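Missing here is one protein chain; the remaining ones are kept as they sit in the complex.
Now for chain A:
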């Protein structure tokens, strides 16, 4: 039971809340959402509170993450896309902090819940749709009609474009969710081998060295994945927002 690799994703209620027969309890997932926001916002707030002309170490990190996302968004969606900067920056910092907090043993990984990543993906796609139709009206539908396609192929291409657009929230959410879930399960399984082999005596302890090395290597890999998935989420968000800003041109 101690080796159950799924147990880490179990949600347990801390403060039970029920409104209209629906369960809105404050759970361990909620607790780590709060922790994520507190860590990310607290760091950014205190790191930049000096407003130094010459930045200190933590202010540099805050400025670097700001410029990192700003550059990404400007490259992906042009200068018109910069109005979405707070959204992309919040998404990146939230996902990154949640992923990184998840790397602590016994901590809950907020982004390993499909509903959380799906809600974030829907937020992105919803923003694209709302802004696209608000800004361009029905011209936004040009997004699905690439220019320079022969008339006979057009229905097929439009159908493919619509399907690919609809699959975006799914791929965006499943990519993040699956990466975090799979990584944490793998880590837990290999770490579990260390414990169960170690309890078998001298030979087992010798054999446990291999999964231990594997666990250490995987931990490093998982830190990379934690950053990379936050980065990928932000890059794709920028690309999708580009469709809302410039639906015609590619």
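One rule holds for everything that comes next: a contact is a pair of C-beta atoms (placed from the backbone, for glycine too) under 8 Å apart; a residue touches a chain by one contact, two chains touch by 3 or more; residues count from 1.
In this section, contacts and distances are computed from a predicted model.
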{"item": "Record-based protein name (UniProt) of the chain missing from this complex, from \"Phosphate transport system permease protein\", \"ABC-type transporter, integral membrane subunit\", \"Cytochrome BD oxidase subunit I\" or \"ATP synthase subunit b\"", "value": "\"ATP synthase subunit b\""}
{"item": "Hidden partner chain, touching residue among A:113, A:179, A:215 or A:237", "value": "A:113"}
{"item": "Residue in contact with the excluded chain [from A:33, A:125, A:172 or A:208]", "value": "A:33"}
{"item": "Sole residue of A:189, A:205 or A:232 that reaches the chain not shown, by the stated touch rule", "value": "A:189"}
{"item": "Residues in chain A touching the chain absent from view", "value": "1, 3-7, 9-13, 16-17, 22-27, 29-30, 33-34, 36-37, 40-41, 44-45, 48, 51-53, 55, 59, 62-63, 66-67, 85-87, 89-90, 93-94, 112-116, 119-120, 123, 177, 181, 185-186, 189-190, 192-193"}
